[in-house]
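FYI, not all chains are in this one, though none of them got moved.
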Amino acid sequence: MLRPISRSLCRFNLLGTRSCSNASEKLVITEVDDKTGYATVTLNRPPVNSLNLELLKSISEALDELQNNKSRGMILTSSSKTVFSAGLDIMEMYKPKPERLKDFWSTLQDVWFKLYGSAFPTVAAINGHSPAGGCLLALCCEYRIMCPNYTIGLNETQLGIVAPTWFQASMRNTISRRESELALTLGTLFSTDQALKVGLIDEIAANKEEAIAKAAVFLDKFRKISPQARAMTKQALRSKDIMQLEDNRSQDIDLFVYAVTQPKVQKSLELYLEGLKKRASA
Amino acid sequence: MLRPISRSLCRFNLLGTRSCSNASEKLVITEVDDKTGYATVTLNRPPVNSLNLELLKSISEALDELQNNKSRGMILTSSSKTVFSAGLDIMEMYKPKPERLKDFWSTLQDVWFKLYGSAFPTVAAINGHSPAGGCLLALCCEYRIMCPNYTIGLNETQLGIVAPTWFQASMRNTISRRESELALTLGTLFSTDQALKVGLIDEIAANKEEAIAKAAVFLDKFRKISPQARAMTKQALRSKDIMQLEDNRSQDIDLFVYAVTQPKVQKSLELYLEGLKKRASA
(Lines give C-alpha, C1' and ligand atoms only; values in the text may rest on other atoms or scores of the structure.)
Protein backbone atom coordinates (compact mmCIF):
# COMPACT_ATOMS: atom_id res chain seq x y z
CA MET A 1 0.00 0.00 0.00
CA LEU A 2 1.20 3.47 -0.85
CA ARG A 3 1.89 5.64 2.18
CA PRO A 4 1.43 9.40 2.19
CA ILE A 5 4.64 11.45 1.91
CA SER A 6 3.48 14.03 4.36
CA ARG A 7 0.24 14.88 6.04
CA SER A 8 0.25 18.41 4.65
CA LEU A 9 0.00 17.10 1.12
CA CYS A 10 -3.00 14.98 1.87
CA ARG A 11 -6.41 15.82 0.56
CA PHE A 12 -9.68 14.46 1.75
CA ASN A 13 -12.09 13.10 -0.79
CA LEU A 14 -15.73 12.12 -0.90
CA LEU A 15 -15.16 8.63 0.47
CA GLY A 16 -13.42 10.06 3.53
CA THR A 17 -10.07 8.53 2.69
CA ARG A 18 -6.93 10.45 2.07
CA SER A 19 -5.44 11.21 -1.30
CA CYS A 20 -1.80 12.19 -1.50
CA SER A 21 0.33 13.57 -4.28
CA ASN A 22 3.52 11.81 -5.19
CA ALA A 23 5.48 13.51 -7.93
CA SER A 24 7.44 10.36 -8.76
CA GLU A 25 4.26 8.57 -9.92
CA LYS A 26 2.24 9.30 -13.01
CA LEU A 27 -1.45 9.97 -12.38
CA VAL A 28 -2.41 7.93 -15.42
CA ILE A 29 -0.41 5.00 -16.75
CA THR A 30 -0.96 3.95 -20.36
CA GLU A 31 0.39 0.58 -21.42
CA VAL A 32 -0.09 -0.79 -24.93
CA ASP A 33 -0.14 -4.55 -25.47
CA ASP A 34 2.30 -5.29 -28.28
CA LYS A 35 0.33 -8.26 -29.53
CA THR A 36 -3.21 -6.85 -29.50
CA GLY A 37 -2.51 -3.14 -29.73
CA TYR A 38 -5.01 -2.52 -26.92
CA ALA A 39 -4.12 0.19 -24.42
CA THR A 40 -4.66 -0.32 -20.71
CA VAL A 41 -5.18 3.07 -19.08
CA THR A 42 -4.69 2.83 -15.32
CA LEU A 43 -5.96 5.55 -12.99
CA ASN A 44 -3.18 6.02 -10.47
CA ARG A 45 -3.92 8.67 -7.91
CA PRO A 46 -3.75 6.78 -4.60
CA PRO A 47 -5.47 5.92 -2.57
CA VAL A 48 -8.86 6.21 -4.31
CA ASN A 49 -8.41 7.97 -7.66
CA SER A 50 -10.46 10.95 -6.60
CA LEU A 51 -10.79 13.09 -9.68
CA ASN A 52 -9.01 16.39 -9.19
CA LEU A 53 -7.96 18.80 -11.92
CA GLU A 54 -4.57 17.16 -12.42
CA LEU A 55 -5.96 13.63 -12.69
CA LEU A 56 -8.65 14.78 -15.12
CA LYS A 57 -6.06 16.57 -17.25
CA SER A 58 -3.97 13.40 -17.30
CA ILE A 59 -6.96 11.32 -18.38
CA SER A 60 -7.79 13.86 -21.06
CA GLU A 61 -4.23 13.74 -22.39
CA ALA A 62 -4.19 9.94 -22.36
CA LEU A 63 -7.38 9.91 -24.42
CA ASP A 64 -5.92 12.41 -26.90
CA GLU A 65 -2.88 10.21 -27.32
CA LEU A 66 -5.00 7.13 -28.04
CA GLN A 67 -7.10 9.09 -30.50
CA ASN A 68 -4.04 10.42 -32.30
CA ASN A 69 -2.51 6.96 -32.47
CA LYS A 70 -5.73 5.49 -33.85
CA SER A 71 -5.90 3.06 -30.97
CA ARG A 72 -7.52 -0.32 -31.58
CA GLY A 73 -9.13 -0.20 -28.15
CA MET A 74 -8.81 1.00 -24.57
CA ILE A 75 -9.28 -0.72 -21.21
CA LEU A 76 -9.82 1.69 -18.31
CA THR A 77 -8.87 0.40 -14.86
CA SER A 78 -7.41 1.40 -11.50
CA SER A 79 -4.15 0.83 -9.65
CA SER A 80 -6.04 0.65 -6.36
CA LYS A 81 -6.92 -2.74 -4.91
CA THR A 82 -10.40 -1.67 -3.81
CA VAL A 83 -11.47 1.50 -5.63
CA PHE A 84 -11.95 2.14 -9.35
CA SER A 85 -12.49 5.84 -8.70
CA ALA A 86 -14.11 7.54 -5.71
CA GLY A 87 -15.47 10.30 -7.96
CA LEU A 88 -14.82 14.04 -7.97
CA ASP A 89 -12.28 15.36 -5.48
CA ILE A 90 -14.22 17.34 -2.91
CA MET A 91 -11.19 19.58 -2.29
CA GLU A 92 -11.69 21.06 -5.76
CA MET A 93 -15.01 22.41 -4.54
CA TYR A 94 -14.12 23.63 -1.05
CA LYS A 95 -13.06 27.32 -0.94
CA PRO A 96 -12.20 27.11 -4.62
CA LYS A 97 -10.29 29.63 -6.68
CA PRO A 98 -12.76 30.73 -9.36
CA GLU A 99 -10.49 30.09 -12.34
CA ARG A 100 -9.41 26.65 -11.15
CA LEU A 101 -13.00 25.70 -10.40
CA LYS A 102 -14.02 26.55 -13.97
CA ASP A 103 -11.01 24.72 -15.35
CA PHE A 104 -11.85 21.70 -13.19
CA TRP A 105 -15.40 21.43 -14.54
CA SER A 106 -14.40 22.23 -18.11
CA THR A 107 -11.78 19.47 -17.96
CA LEU A 108 -14.37 17.01 -16.68
CA GLN A 109 -16.52 17.97 -19.66
CA ASP A 110 -13.50 17.39 -21.94
CA VAL A 111 -12.95 13.94 -20.50
CA TRP A 112 -16.61 13.12 -21.04
CA PHE A 113 -16.60 14.31 -24.66
CA LYS A 114 -13.43 12.36 -25.44
CA LEU A 115 -14.45 9.17 -23.66
CA TYR A 116 -18.20 9.09 -24.44
CA GLY A 117 -17.55 9.99 -28.07
CA SER A 118 -14.22 8.23 -28.66
CA ALA A 119 -13.59 6.72 -32.07
CA PHE A 120 -11.78 3.72 -30.53
CA PRO A 121 -13.71 1.07 -28.57
CA THR A 122 -13.63 1.39 -24.79
CA VAL A 123 -14.07 -1.04 -21.91
CA ALA A 124 -14.11 -0.35 -18.18
CA ALA A 125 -12.42 -3.04 -16.05
CA ILE A 126 -14.02 -1.97 -12.78
CA ASN A 127 -11.74 -3.47 -10.16
CA GLY A 128 -13.14 -1.62 -7.16
CA HIS A 129 -15.85 0.73 -5.89
CA SER A 130 -17.12 3.15 -8.48
CA PRO A 131 -19.47 5.81 -7.06
CA ALA A 132 -20.55 9.10 -8.69
CA GLY A 133 -17.81 10.39 -11.01
CA GLY A 134 -16.22 6.94 -10.95
CA CYS A 135 -19.44 5.46 -12.26
CA LEU A 136 -19.58 8.22 -14.89
CA LEU A 137 -16.22 7.15 -16.32
CA ALA A 138 -17.43 3.55 -16.47
CA LEU A 139 -20.71 4.57 -18.14
CA CYS A 140 -18.83 6.48 -20.84
CA CYS A 141 -17.18 3.23 -21.94
CA GLU A 142 -18.90 0.86 -24.35
CA TYR A 143 -18.61 -2.24 -22.15
CA ARG A 144 -18.25 -2.80 -18.42
CA ILE A 145 -16.70 -5.75 -16.60
CA MET A 146 -16.73 -5.59 -12.79
CA CYS A 147 -15.11 -7.53 -9.96
CA PRO A 148 -17.32 -8.97 -7.18
CA ASN A 149 -18.34 -7.30 -3.94
CA TYR A 150 -17.95 -3.67 -4.99
CA THR A 151 -20.53 -0.94 -5.52
CA ILE A 152 -21.30 1.29 -8.49
CA GLY A 153 -23.83 4.03 -9.15
CA LEU A 154 -24.60 7.69 -9.66
CA ASN A 155 -25.30 8.26 -5.96
CA GLU A 156 -25.34 12.06 -6.16
CA THR A 157 -28.71 12.51 -4.43
CA GLN A 158 -27.31 10.53 -1.46
CA LEU A 159 -24.67 13.26 -1.22
CA GLY A 160 -27.27 16.02 -1.46
CA ILE A 161 -26.33 17.01 -5.00
CA VAL A 162 -27.77 16.59 -8.48
CA ALA A 163 -26.13 14.56 -11.23
CA PRO A 164 -25.80 16.87 -14.26
CA THR A 165 -27.93 16.06 -17.31
CA TRP A 166 -24.96 14.54 -19.14
CA PHE A 167 -24.29 12.18 -16.22
CA GLN A 168 -27.97 11.22 -16.44
CA ALA A 169 -27.75 10.81 -20.21
CA SER A 170 -24.79 8.46 -19.81
CA MET A 171 -26.84 6.25 -17.50
CA ARG A 172 -29.88 6.34 -19.78
CA ASN A 173 -27.67 5.19 -22.65
CA THR A 174 -26.91 2.07 -20.62
CA ILE A 175 -29.97 1.03 -18.60
CA SER A 176 -33.69 1.57 -19.16
CA ARG A 177 -35.42 4.90 -18.56
CA ARG A 178 -37.40 3.34 -15.73
CA GLU A 179 -34.35 1.94 -13.96
CA SER A 180 -32.47 5.20 -14.56
CA GLU A 181 -35.17 7.24 -12.85
CA LEU A 182 -35.22 4.97 -9.82
CA ALA A 183 -31.42 4.81 -9.63
CA LEU A 184 -30.90 8.53 -10.06
CA THR A 185 -33.59 9.75 -7.67
CA LEU A 186 -32.64 7.16 -5.00
CA GLY A 187 -28.92 7.63 -5.64
CA THR A 188 -28.63 3.84 -5.74
CA LEU A 189 -25.24 2.22 -5.24
CA PHE A 190 -25.60 -1.19 -6.87
CA SER A 191 -23.63 -4.22 -5.76
CA THR A 192 -21.78 -6.01 -8.53
CA ASP A 193 -24.59 -8.59 -8.78
CA GLN A 194 -27.33 -5.97 -8.83
CA ALA A 195 -25.43 -3.96 -11.43
CA LEU A 196 -25.31 -7.00 -13.71
CA LYS A 197 -29.01 -7.66 -13.25
CA VAL A 198 -30.05 -4.11 -14.11
CA GLY A 199 -27.62 -3.91 -17.05
CA LEU A 200 -25.30 -1.32 -15.54
CA ILE A 201 -22.43 -3.74 -16.18
CA ASP A 202 -22.11 -6.45 -18.83
CA GLU A 203 -20.01 -9.09 -17.12
CA ILE A 204 -18.47 -10.09 -13.80
CA ALA A 205 -14.81 -11.10 -13.55
CA ALA A 206 -13.19 -12.75 -10.53
CA ASN A 207 -10.31 -10.27 -10.41
CA LYS A 208 -8.54 -7.48 -12.28
CA GLU A 209 -6.53 -9.82 -14.50
CA GLU A 210 -9.64 -11.69 -15.58
CA ALA A 211 -11.46 -8.40 -16.13
CA ILE A 212 -8.71 -7.20 -18.46
CA ALA A 213 -8.64 -10.54 -20.27
CA LYS A 214 -12.40 -10.40 -20.78
CA ALA A 215 -12.11 -6.80 -21.96
CA ALA A 216 -9.69 -7.95 -24.65
CA VAL A 217 -12.18 -10.63 -25.72
CA PHE A 218 -14.80 -7.92 -26.21
CA LEU A 219 -12.39 -5.69 -28.13
CA ASP A 220 -11.44 -8.64 -30.34
CA LYS A 221 -14.97 -8.61 -31.72
CA PHE A 222 -14.12 -5.38 -33.55
CA ARG A 223 -10.96 -6.75 -35.20
CA LYS A 224 -12.62 -7.47 -38.52
CA ILE A 225 -14.73 -4.32 -38.50
CA SER A 226 -13.79 -1.08 -40.26
CA PRO A 227 -12.66 1.29 -37.46
CA GLN A 228 -14.09 4.25 -39.33
CA ALA A 229 -17.54 2.72 -39.89
CA ARG A 230 -17.55 1.64 -36.24
CA ALA A 231 -16.62 5.10 -34.97
CA MET A 232 -19.19 6.88 -37.13
CA THR A 233 -21.92 4.46 -36.00
CA LYS A 234 -21.10 4.95 -32.31
CA GLN A 235 -20.89 8.70 -32.64
CA ALA A 236 -24.18 8.89 -34.54
CA LEU A 237 -25.89 6.92 -31.76
CA ARG A 238 -24.43 9.14 -29.04
CA SER A 239 -24.65 12.40 -30.98
CA LYS A 240 -27.79 13.78 -29.33
CA ASP A 241 -26.27 13.52 -25.86
CA ILE A 242 -23.02 15.02 -27.10
CA MET A 243 -24.69 17.93 -28.91
CA GLN A 244 -26.82 18.59 -25.85
CA LEU A 245 -23.74 19.36 -23.76
CA GLU A 246 -21.87 21.07 -26.61
CA ASP A 247 -24.76 23.49 -26.95
CA ASN A 248 -24.82 24.18 -23.19
CA ARG A 249 -21.19 23.93 -22.23
CA SER A 250 -20.67 27.38 -20.74
CA GLN A 251 -24.08 27.42 -19.03
CA ASP A 252 -23.23 24.04 -17.52
CA ILE A 253 -19.99 25.48 -16.11
CA ASP A 254 -21.79 28.57 -14.78
CA LEU A 255 -24.41 26.39 -13.12
CA PHE A 256 -21.75 24.27 -11.46
CA VAL A 257 -19.79 27.30 -10.23
CA TYR A 258 -22.96 28.95 -8.95
CA ALA A 259 -24.05 25.83 -7.08
CA VAL A 260 -20.66 25.14 -5.52
CA THR A 261 -20.05 28.69 -4.33
CA GLN A 262 -23.35 29.00 -2.47
CA PRO A 263 -22.57 29.78 1.20
CA LYS A 264 -24.89 26.92 2.21
CA VAL A 265 -22.93 24.44 0.10
CA GLN A 266 -19.57 25.72 1.35
CA LYS A 267 -20.80 25.43 4.93
CA SER A 268 -21.88 21.82 4.42
CA LEU A 269 -18.55 21.00 2.76
CA GLU A 270 -16.77 22.55 5.78
CA LEU A 271 -18.79 20.46 8.22
CA TYR A 272 -18.14 17.37 6.13
CA LEU A 273 -14.40 17.96 6.06
CA GLU A 274 -14.27 18.68 9.81
CA GLY A 275 -16.05 15.39 10.40
CA LEU A 276 -13.45 13.62 8.28
CA LYS A 277 -10.57 15.22 10.18
CA LYS A 278 -12.03 14.23 13.52
CA ARG A 279 -12.54 10.67 12.34
CA ALA A 280 -9.01 10.58 10.92
CA SER A 281 -7.45 11.74 14.19
CA ALA A 282 -9.68 9.58 16.40
CA MET B 1 -71.69 1.51 0.06
CA LEU B 2 -72.69 5.01 -0.97
CA ARG B 3 -76.12 5.32 -2.49
CA PRO B 4 -77.06 7.90 -5.11
CA ILE B 5 -79.13 10.83 -3.81
CA SER B 6 -81.28 10.97 -6.86
CA ARG B 7 -81.29 9.51 -10.31
CA SER B 8 -81.24 12.96 -11.91
CA LEU B 9 -77.86 13.68 -10.42
CA CYS B 10 -76.34 10.52 -11.81
CA ARG B 11 -73.88 10.59 -14.61
CA PHE B 12 -72.82 7.76 -16.80
CA ASN B 13 -69.15 7.13 -17.29
CA LEU B 14 -66.98 5.11 -19.62
CA LEU B 15 -67.28 1.90 -17.63
CA GLY B 16 -71.05 2.10 -17.88
CA THR B 17 -71.62 2.53 -14.14
CA ARG B 18 -73.23 5.50 -12.53
CA SER B 19 -71.47 8.35 -10.83
CA CYS B 20 -73.40 10.51 -8.39
CA SER B 21 -72.58 13.75 -6.66
CA ASN B 22 -72.93 13.99 -2.91
CA ALA B 23 -72.20 17.40 -1.46
CA SER B 24 -71.55 16.00 1.99
CA GLU B 25 -68.52 14.05 0.76
CA LYS B 26 -65.24 15.49 -0.40
CA LEU B 27 -64.13 14.38 -3.87
CA VAL B 28 -60.56 13.98 -2.68
CA ILE B 29 -59.59 13.06 0.88
CA THR B 30 -56.07 13.89 2.05
CA GLU B 31 -54.85 12.25 5.23
CA VAL B 32 -51.35 12.80 6.57
CA ASP B 33 -49.73 10.12 8.72
CA ASP B 34 -48.44 11.83 11.86
CA LYS B 35 -45.52 9.44 12.23
CA THR B 36 -44.22 9.30 8.67
CA GLY B 37 -45.54 12.57 7.30
CA TYR B 38 -46.75 10.76 4.18
CA ALA B 39 -50.04 11.91 2.71
CA THR B 40 -52.62 9.43 1.48
CA VAL B 41 -54.73 11.06 -1.20
CA THR B 42 -57.94 9.13 -1.78
CA LEU B 43 -60.03 9.63 -4.89
CA ASN B 44 -63.61 9.66 -3.67
CA ARG B 45 -66.11 10.18 -6.42
CA PRO B 46 -68.30 7.07 -6.22
CA PRO B 47 -68.83 4.75 -7.70
CA VAL B 48 -65.80 4.69 -10.03
CA ASN B 49 -63.87 7.94 -9.67
CA SER B 50 -64.61 9.03 -13.19
CA LEU B 51 -62.60 12.17 -13.74
CA ASN B 52 -64.91 15.13 -14.24
CA LEU B 53 -63.96 18.78 -13.91
CA GLU B 54 -64.73 18.94 -10.21
CA LEU B 55 -62.75 15.82 -9.33
CA LEU B 56 -59.79 17.04 -11.40
CA LYS B 57 -59.91 20.43 -9.69
CA SER B 58 -59.94 18.70 -6.31
CA ILE B 59 -56.93 16.57 -7.25
CA SER B 60 -55.14 19.66 -8.51
CA GLU B 61 -55.80 21.49 -5.23
CA ALA B 62 -54.68 18.50 -3.17
CA LEU B 63 -51.40 18.41 -5.12
CA ASP B 64 -50.91 22.16 -4.56
CA GLU B 65 -51.41 21.70 -0.86
CA LEU B 66 -48.82 18.92 -0.67
CA GLN B 67 -46.38 20.99 -2.70
CA ASN B 68 -46.86 24.04 -0.46
CA ASN B 69 -46.43 21.93 2.67
CA LYS B 70 -43.23 20.35 1.29
CA SER B 71 -44.74 16.91 1.63
CA ARG B 72 -42.38 13.99 2.32
CA GLY B 73 -44.41 11.79 0.02
CA MET B 74 -47.82 11.00 -1.41
CA ILE B 75 -49.78 7.76 -1.84
CA LEU B 76 -52.61 7.99 -4.36
CA THR B 77 -55.46 5.52 -3.91
CA SER B 78 -59.23 5.10 -4.25
CA SER B 79 -62.19 4.84 -1.88
CA SER B 80 -63.84 2.33 -4.22
CA LYS B 81 -63.53 -1.37 -3.52
CA THR B 82 -63.01 -2.30 -7.18
CA VAL B 83 -61.98 0.74 -9.20
CA PHE B 84 -58.93 2.99 -8.88
CA SER B 85 -60.32 5.38 -11.48
CA ALA B 86 -62.45 4.63 -14.53
CA GLY B 87 -60.81 7.49 -16.43
CA LEU B 88 -62.25 10.64 -17.92
CA ASP B 89 -65.95 11.27 -17.33
CA ILE B 90 -67.67 10.84 -20.67
CA MET B 91 -70.35 13.33 -19.66
CA GLU B 92 -67.76 16.11 -19.85
CA MET B 93 -67.52 15.38 -23.56
CA TYR B 94 -71.16 14.85 -24.51
CA LYS B 95 -72.89 18.05 -25.69
CA PRO B 96 -70.29 20.09 -23.85
CA LYS B 97 -70.36 23.81 -23.08
CA PRO B 98 -67.30 25.18 -24.87
CA GLU B 99 -65.84 26.99 -21.87
CA ARG B 100 -66.29 24.07 -19.50
CA LEU B 101 -64.80 21.69 -22.06
CA LYS B 102 -61.66 23.82 -22.31
CA ASP B 103 -61.50 24.14 -18.54
CA PHE B 104 -61.87 20.37 -18.21
CA TRP B 105 -58.93 19.62 -20.49
CA SER B 106 -56.79 22.41 -19.10
CA THR B 107 -57.37 21.08 -15.58
CA LEU B 108 -56.35 17.59 -16.68
CA GLN B 109 -53.16 19.13 -18.05
CA ASP B 110 -52.66 20.91 -14.69
CA VAL B 111 -53.04 17.63 -12.81
CA TRP B 112 -50.51 16.00 -15.13
CA PHE B 113 -47.96 18.80 -14.72
CA LYS B 114 -48.31 18.77 -10.94
CA LEU B 115 -48.25 14.99 -10.55
CA TYR B 116 -45.72 14.03 -13.25
CA GLY B 117 -43.41 16.83 -12.18
CA SER B 118 -44.05 16.90 -8.41
CA ALA B 119 -41.13 17.68 -6.13
CA PHE B 120 -42.36 15.16 -3.54
CA PRO B 121 -42.16 11.41 -4.20
CA THR B 122 -45.35 9.74 -5.38
CA VAL B 123 -46.72 6.20 -5.26
CA ALA B 124 -49.94 4.81 -6.72
CA ALA B 125 -51.67 2.21 -4.54
CA ILE B 126 -53.84 0.82 -7.31
CA ASN B 127 -56.65 -0.93 -5.46
CA GLY B 128 -58.93 -1.49 -8.44
CA HIS B 129 -59.32 -1.23 -12.20
CA SER B 130 -57.36 1.54 -13.77
CA PRO B 131 -58.14 2.09 -17.47
CA ALA B 132 -57.30 5.14 -19.63
CA GLY B 133 -57.20 8.30 -17.48
CA GLY B 134 -56.97 6.10 -14.37
CA CYS B 135 -53.84 4.50 -15.79
CA LEU B 136 -52.50 7.96 -16.62
CA LEU B 137 -52.70 9.03 -12.96
CA ALA B 138 -50.85 5.85 -11.94
CA LEU B 139 -48.18 6.37 -14.63
CA CYS B 140 -47.52 9.91 -13.38
CA CYS B 141 -46.46 8.49 -10.01
CA GLU B 142 -42.92 7.28 -9.41
CA TYR B 143 -43.89 3.82 -8.17
CA ARG B 144 -46.91 1.58 -8.65
CA ILE B 145 -48.26 -1.13 -6.35
CA MET B 146 -51.37 -2.97 -7.53
CA CYS B 147 -53.86 -5.39 -6.02
CA PRO B 148 -54.57 -8.70 -7.80
CA ASN B 149 -57.19 -9.41 -10.43
CA TYR B 150 -57.66 -5.89 -11.76
CA THR B 151 -56.77 -4.36 -15.11
CA ILE B 152 -54.68 -1.35 -16.08
CA GLY B 153 -53.72 0.26 -19.37
CA LEU B 154 -54.04 3.12 -21.81
CA ASN B 155 -56.86 1.42 -23.72
CA GLU B 156 -57.85 4.50 -25.74
CA THR B 157 -57.72 2.79 -29.15
CA GLN B 158 -60.19 0.19 -27.83
CA LEU B 159 -62.54 3.13 -27.26
CA GLY B 160 -61.91 4.50 -30.74
CA ILE B 161 -59.84 7.44 -29.51
CA VAL B 162 -56.16 8.39 -29.45
CA ALA B 163 -54.13 8.79 -26.25
CA PRO B 164 -52.57 12.29 -26.39
CA THR B 165 -48.80 12.48 -26.78
CA TRP B 166 -48.32 13.26 -23.07
CA PHE B 167 -50.29 10.13 -22.12
CA GLN B 168 -47.98 8.22 -24.47
CA ALA B 169 -44.91 9.89 -22.98
CA SER B 170 -45.97 8.86 -19.48
CA MET B 171 -46.14 5.24 -20.59
CA ARG B 172 -42.81 5.44 -22.40
CA ASN B 173 -41.24 6.77 -19.22
CA THR B 174 -42.29 3.55 -17.51
CA ILE B 175 -42.06 0.64 -19.96
CA SER B 176 -39.93 0.07 -23.04
CA ARG B 177 -40.59 1.77 -26.37
CA ARG B 178 -41.38 -1.59 -27.91
CA GLU B 179 -43.91 -2.55 -25.24
CA SER B 180 -45.37 0.97 -25.34
CA GLU B 181 -46.04 0.75 -29.06
CA LEU B 182 -47.76 -2.61 -28.75
CA ALA B 183 -49.76 -1.52 -25.68
CA LEU B 184 -50.83 1.81 -27.16
CA THR B 185 -51.80 0.60 -30.62
CA LEU B 186 -53.62 -2.46 -29.25
CA GLY B 187 -55.11 -0.49 -26.35
CA THR B 188 -54.02 -3.31 -24.07
CA LEU B 189 -55.62 -3.66 -20.66
CA PHE B 190 -53.06 -5.63 -18.64
CA SER B 191 -54.01 -7.90 -15.78
CA THR B 192 -52.15 -7.24 -12.54
CA ASP B 193 -49.76 -10.10 -13.30
CA GLN B 194 -49.15 -8.97 -16.88
CA ALA B 195 -48.62 -5.40 -15.70
CA LEU B 196 -45.89 -6.57 -13.33
CA LYS B 197 -44.21 -8.61 -16.05
CA VAL B 198 -44.08 -5.75 -18.52
CA GLY B 199 -42.98 -3.25 -15.87
CA LEU B 200 -46.16 -1.18 -15.84
CA ILE B 201 -46.34 -1.75 -12.09
CA ASP B 202 -43.52 -2.40 -9.62
CA GLU B 203 -45.15 -4.64 -7.01
CA ILE B 204 -48.30 -6.59 -6.21
CA ALA B 205 -50.02 -6.24 -2.83
CA ALA B 206 -52.76 -8.52 -1.52
CA ASN B 207 -55.06 -5.65 -0.61
CA LYS B 208 -55.29 -1.88 -0.16
CA GLU B 209 -53.79 -1.86 3.31
CA GLU B 210 -50.79 -3.88 2.18
CA ALA B 211 -50.44 -1.64 -0.89
CA ILE B 212 -50.31 1.45 1.32
CA ALA B 213 -47.84 -0.20 3.69
CA LYS B 214 -45.59 -1.14 0.77
CA ALA B 215 -45.89 2.38 -0.60
CA ALA B 216 -44.55 3.70 2.72
CA VAL B 217 -41.63 1.29 2.50
CA PHE B 218 -40.76 2.75 -0.92
CA LEU B 219 -41.09 6.32 0.35
CA ASP B 220 -38.86 5.48 3.33
CA LYS B 221 -35.99 4.98 0.88
CA PHE B 222 -35.93 8.75 0.37
CA ARG B 223 -35.75 9.62 4.07
CA LYS B 224 -31.99 10.17 4.10
CA ILE B 225 -31.94 11.90 0.72
CA SER B 226 -32.00 15.67 0.22
CA PRO B 227 -35.56 16.47 -0.95
CA GLN B 228 -34.24 19.30 -3.13
CA ALA B 229 -31.60 17.18 -4.88
CA ARG B 230 -34.21 14.46 -5.37
CA ALA B 231 -36.77 16.84 -6.85
CA MET B 232 -34.28 18.46 -9.21
CA THR B 233 -33.09 15.05 -10.41
CA LYS B 234 -36.63 13.82 -11.08
CA GLN B 235 -37.64 17.01 -12.83
CA ALA B 236 -34.52 16.99 -15.01
CA LEU B 237 -35.29 13.43 -16.11
CA ARG B 238 -38.91 14.28 -16.91
CA SER B 239 -38.23 17.77 -18.28
CA LYS B 240 -38.42 16.93 -21.99
CA ASP B 241 -41.90 15.45 -21.64
CA ILE B 242 -43.00 18.40 -19.50
CA MET B 243 -41.60 21.02 -21.86
CA GLN B 244 -43.21 19.23 -24.80
CA LEU B 245 -46.67 19.84 -23.36
CA GLU B 246 -45.83 23.29 -21.98
CA ASP B 247 -44.87 24.38 -25.47
CA ASN B 248 -48.07 22.96 -26.96
CA ARG B 249 -50.59 23.51 -24.24
CA SER B 250 -53.12 25.62 -26.09
CA GLN B 251 -52.81 23.61 -29.31
CA ASP B 252 -53.40 20.48 -27.27
CA ILE B 253 -56.62 22.00 -25.87
CA ASP B 254 -57.73 23.11 -29.33
CA LEU B 255 -57.08 19.64 -30.72
CA PHE B 256 -59.12 18.04 -27.94
CA VAL B 257 -62.03 20.48 -28.37
CA TYR B 258 -61.97 20.00 -32.12
CA ALA B 259 -61.97 16.22 -31.85
CA VAL B 260 -64.72 16.04 -29.23
CA THR B 261 -67.09 18.43 -31.00
CA GLN B 262 -67.03 16.57 -34.32
CA PRO B 263 -70.61 15.55 -35.18
CA LYS B 264 -69.40 11.99 -35.75
CA VAL B 265 -67.91 11.82 -32.25
CA GLN B 266 -70.99 13.36 -30.64
CA LYS B 267 -73.17 10.86 -32.47
CA SER B 268 -71.12 7.92 -31.22
CA LEU B 269 -71.19 9.28 -27.68
CA GLU B 270 -74.98 9.55 -27.95
CA LEU B 271 -75.30 5.96 -29.12
CA TYR B 272 -72.98 4.84 -26.36
CA LEU B 273 -74.99 6.64 -23.67
CA GLU B 274 -78.28 5.33 -25.02
CA GLY B 275 -76.85 1.84 -24.82
CA LEU B 276 -75.90 2.44 -21.22
CA LYS B 277 -79.37 3.73 -20.33
CA LYS B 278 -81.01 0.70 -21.90
CA ARG B 279 -78.71 -1.64 -20.05
CA ALA B 280 -79.28 0.26 -16.79
CA SER B 281 -83.07 0.01 -17.14
CA ALA B 282 -83.06 -3.60 -18.34
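Before moving on, here are some points about what is shown:
Every chain is named by a letter (A and B) in the order it is written, and numbering of its residues begins at 1.
Assume a contact is a pair of C-beta atoms (placed from the backbone, for glycine too) under 8 Å apart; a residue touches a chain by one contact, two chains touch by 3 or more.
All figures in this text were calculated on a predicted structure; none of them were measured in a lab.
The copy number for the entire complex in this file, given 2 shown chains of one sequence, is 3.
By definition in this document, only the chains that are shown with their structure count from here on.
Inter-chain spacing, taken between the CA centroids of chain A and chain B, is 41 Å. The touching residues of chain A, when paired with chain B in their complex, are 156-163, 165, 168, 176-178, 180-182, 184-187.
Listed in rising order, the residues of chain B touching chain A in the complex are 121, 142, 172-176, 199, 221-222, 224-226, 229-230, 232-234, 236-238.
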